[in-house]
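Working notes, structure below.
All protein chains but one are shown in place.
Per-chain numbering from 1; labels A, B and C assigned in written order.
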Amino acid sequence: MSGTGVWLAGARGSVATTAVLGALAVRAGLAERTGFVCEVPGFPDAGLPAVSDLVFGGHDLVDVPLLKRAEQLAHAGVVPPGLPARLRDELAAVEADIVTGGADGRTRDPAGTLRRLTDDIRAFRDRHALDRVVVVNVTATEPPTAPRPEHATLAALRRAIDGGTMVLPASACYAYAAFEAGCGHVDFTPSVGARLPALAELARERAVPYAGNDGKTGETLVKAALAPMFAGRNLRVGSWAGTNLLGGGDGANLADPQAAASKLDSKRRLVAETLGYPVDGPLHIDYVADLGEQKTAWDHVTFRGFLGARMTLQFTWQGYDSALAAPLVLDLARLVATAHAAGRAGPLPELAYFFKDPIGATTHDLAAQYDTLCAFAARGCR
Amino acid sequence: MSGTGVWLAGARGSVATTAVLGALAVRAGLAERTGFVCEVPGFPDAGLPAVSDLVFGGHDLVDVPLLKRAEQLAHAGVVPPGLPARLRDELAAVEADIVTGGADGRTRDPAGTLRRLTDDIRAFRDRHALDRVVVVNVTATEPPTAPRPEHATLAALRRAIDGGTMVLPASACYAYAAFEAGCGHVDFTPSVGARLPALAELARERAVPYAGNDGKTGETLVKAALAPMFAGRNLRVGSWAGTNLLGGGDGANLADPQAAASKLDSKRRLVAETLGYPVDGPLHIDYVADLGEQKTAWDHVTFRGFLGARMTLQFTWQGYDSALAAPLVLDLARLVATAHAAGRAGPLPELAYFFKDPIGATTHDLAAQYDTLCAFAARGCR
Amino acid sequence: MSGTGVWLAGARGSVATTAVLGALAVRAGLAERTGFVCEVPGFPDAGLPAVSDLVFGGHDLVDVPLLKRAEQLAHAGVVPPGLPARLRDELAAVEADIVTGGADGRTRDPAGTLRRLTDDIRAFRDRHALDRVVVVNVTATEPPTAPRPEHATLAALRRAIDGGTMVLPASACYAYAAFEAGCGHVDFTPSVGARLPALAELARERAVPYAGNDGKTGETLVKAALAPMFAGRNLRVGSWAGTNLLGGGDGANLADPQAAASKLDSKRRLVAETLGYPVDGPLHIDYVADLGEQKTAWDHVTFRGFLGARMTLQFTWQGYDSALAAPLVLDLARLVATAHAAGRAGPLPELAYFFKDPIGATTHDLAAQYDTLCAFAARGCR
Partner (left out) sequence: MSGTGVWLAGARGSVATTAVLGALAVRAGLAERTGFVCEVPGFPDAGLPAVSDLVFGGHDLVDVPLLKRAEQLAHAGVVPPGLPARLRDELAAVEADIVTGGADGRTRDPAGTLRRLTDDIRAFRDRHALDRVVVVNVTATEPPTAPRPEHATLAALRRAIDGGTMVLPASACYAYAAFEAGCGHVDFTPSVGARLPALAELARERAVPYAGNDGKTGETLVKAALAPMFAGRNLRVGSWAGTNLLGGGDGANLADPQAAASKLDSKRRLVAETLGYPVDGPLHIDYVADLGEQKTAWDHVTFRGFLGARMTLQFTWQGYDSALAAPLVLDLARLVATAHAAGRAGPLPELAYFFKDPIGATTHDLAAQYDTLCAFAARGCR
């Protein structure tokens, strides 16, 4: 396959900037494949497009130059100090494909807004003569979306839009535009994205695949690795408390309890669903400006063994969210593009390994999700 | 199957005492099934003997009464305070089947010693008219065993023994006696146990199954759950440091650097073998008397993400070794007995899930080991 | 000095029960002096009454027998299993001096309620012919008290009470009754207690000393030891996040965000006041039932060194609140009684070492507070 585009909603955010810079660095031979799931030696060859062949564009509401954003990330320790300057020209080329603007969910002309988003994506595909484009949502987490009757069917949704009522939050606008443009879609955030019946209908109609939600990059990744251990060993978990300290733009956004609610919700389900019984314990997300682009999570688990013996496990995870997320964004875009080419449409539960709250998936067990992913790749993402 | 015996080498140690007390508590309806791998709801029905039907006996060099040992464990917080007294009579009954003595590796009459061990096991089986007995080694960890030519073949081994030279360490004597008596064998310690070519030959000759080594009950369990996460996500582990603080008899024994060497060796392999490259980092086992029966492990992992971002994971595990080990000992005895009944002989690599250094197994990935175990159980341990 | 009474408001709570049981154990020669500040070898001899000579009584709204409460604490690991039964008779003797009832802040007859509380305390003093009684508040933390004009002067307070309006929360009722009965007072909780101008006036009028608030027994103790280290070394603290997980009755009570607000408030001031600049960071108190009587705190501190180098310190404290608090309660009662005998009246800022939010004190530096305490003891609590 050749000619694969990645359209980033939130193209100037930390995750998107790291993904673009990183892909350019790979192309220039300046970066290793660390962090790419599909580049582990022995991972099945799914015929994915090469990282170095990806073409980037996107929407963003702000217009800070990519080079400046990359330099901020270098200052914060996420990417190597000298790298942005060395890729100055390549970043400038991507710059030309980023449209300032996008969905903000408050437009008075919903039909026009959605048409514009769709046109932007189509124009990008045409401009670069791409076979396929995958739209990836890496905008800031939205507050939970209140259910509305217009979300139930595509017909009702279109009636509302044509009638001048914007009933979709921004994340769903990007999914709508992706599907309308005939593109696959990935929601890397906990926002609603494509998770509305009307949008599922649209994806089927346009025969495009999609995946989400909420990239699993830190605390939840570790939980997904550890919870099956307690389950398999029949150790009774009495409580699982988690504190997440985040700096950066993501942290500032999640300081809003409304936005944090979406994230907490997708984080919370995993343990109880893996263990098969409810598990007590607070779960906090807190903004700590001084952490910069880092995030730190502390989890504390109490459990009982044979004859009621009381034991504990605690872990502290300290990482850079963008460095963890960026290669997964690139992997997902390549996997969804390949699935699209192979004729898959609708949700891709086989990609659950990447997500906190995977669409259509039946297990939170990290190892089981990994096996499913490998099988999916081995059969060419069909 | 009815009539399964468990013969414990080291029958008065903390693990054995907890296993016996716990099985008696289960029989009396005083304990839940927490900690038993084979009692998780949904675990395949392998036709195992019931925990409450197991019959116990064993060897121990010391003669402290089981009741007293159980009360020491209650005092240390491993088992509930009132439990030993409530099971006083049942403990006394087991007491009658514990032979004071055993292998100490320094006998002048090796043939006689091995004959006596074998006879003790046979007598126990006959006394209780048991279909089958599994011998489980839960004695203290031995120093590494120097290789000797007499270990290479059964014929050479028997010649040495008959010639009056004791060439087997204590742990191997129990394996020899088990096999001679026609019993399955489990080595729950890092000692050499059955891992000598001569003993493998004997097990084949007598058509008995065996499993080991070194029960995976704490730090290594967590490592086995976490290392595949780093591998799957292609996160480059730069170092993995571990500090293990142990109290109790196990800790005191491992304060001897020679004995600790066996344990460290079996702990160390896992990470590098899972990741496929060597990983730096110290690994300590230290005796801290004040911890009593508790053990605490701290692991610190440095790793790199995309574009070289530096990140860390650390965890602290705080648990009671005996409470973790005891139900596994009972599970293993039941699984090996069932495999024996089903006609299996030789090593049982399907039981790798239980061990730090599994005989004949090919992966350290906890989830893969769990899947293998479930498949083994589902086919009746055949 | 002989004949010192300790009147516990909340006499059947975990802290009070541990204090009473512990003092009886000391008297019976069954306990060491661990945890008593005033019993450290070398601590100045202040002529305190002996722990073994203290006489106990108190109020409590519930009537669970002390022996039962003590056994619950033994079950939870706070006190040794056999101890309550060995002190059965001594506990029963104290039982006779506990009045079921007390202040609940919602009475229709405030004057009558306060008179009854005062009379209970006086009767206890007379019954045992005590020289002096110290009233210690160890009831559950109250929500913050809204300021009222009647709190400003003793005259206004008495007018309100005589007029049938209860303007004092329960904690202040105990302080009022203590002062009216001519007794010293300690508030070991973050509740308002004696911290109202009207009550300060009453304490002066009756010439009685008092101390508070909120015993420093865990996370805040460690913070008070560590914050001066950062200050002295001129390391710039960028954030200090704290998560407190509590089980037990205290935890259940603090699950109420209103009650937690009082506690958080007194916990929060320390770091900024020690460092001299505001410090960012969340501070959580969460109820985790499975912890039983334990509490676990995790603190995460980010700081900068020379040339902006980013560093972190984190600590995890795991303790039994009642075991930490009980000897301090006994120390405080003895110190306040001694100060009372020595003629001190009004607040005792010299006791700041014991409190999170010390009345009248000027530093949160633990070492400075300790020096002040030692000097106070050395001069006979004058």
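What we mean here is this: contacts are C-beta pairs under 8 Å (C-beta built on N, C-alpha and C of every residue); 3 or more make two chains touch, one makes a residue touch a chain.
Here the structure is a predicted model, which is why all the values come from computation and not from measurement.
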| item | value |
| --- | --- |
| Chains still shown that are in contact with the chain withheld from the display | A, B, C |
| Selected from B:Ala93, B:Ala156 or B:Ala241 as touching the chain missing from the view | B:Ala241 |
| Contacting the left-out chain in the complete assembly, out of A:Pro81, A:Pro197 or A:Pro257 | A:Pro81 |
| Interface residues of subunit A (partner: the chain not displayed) | 74-75, 77, 81, 316 |
| Missing-partner contacts on subunit B, residue numbers | 238-239, 241, 243, 245, 280-282, 284, 286, 288-291, 296, 298, 300, 302, 310, 312, 314, 316, 318 |
| Footprint left on subunit C by the chain that the document does not show | 18, 21-22, 25, 31-37, 39-41, 77-80, 83, 221-222, 224-226, 228-229, 231-236, 276, 304-320, 323-324, 326-327, 353, 365-368, 370 |
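The definition used in the following text is that only the chains that are shown with their structure count from here on.
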| item | value |
| --- | --- |
| Angle of rotation relating subunit B to subunit C [CA atoms, steps of 5 degrees] | 180 |
| Chain whose Cα centroid lies at the greatest distance from that of subunit A | C |
| Same-residue or different-residue interface between subunit A and subunit B, half as cut-off | same |
| Centroid distance [mean C-alpha coordinates] between subunit C and subunit B, Å | 49 |
| Centre distance in Å when subunit A and subunit B are each reduced to the mean of their C-alpha atoms | 43 |
| Multi-partner residues of subunit C (each touching 2 or more other chains) | 316 |
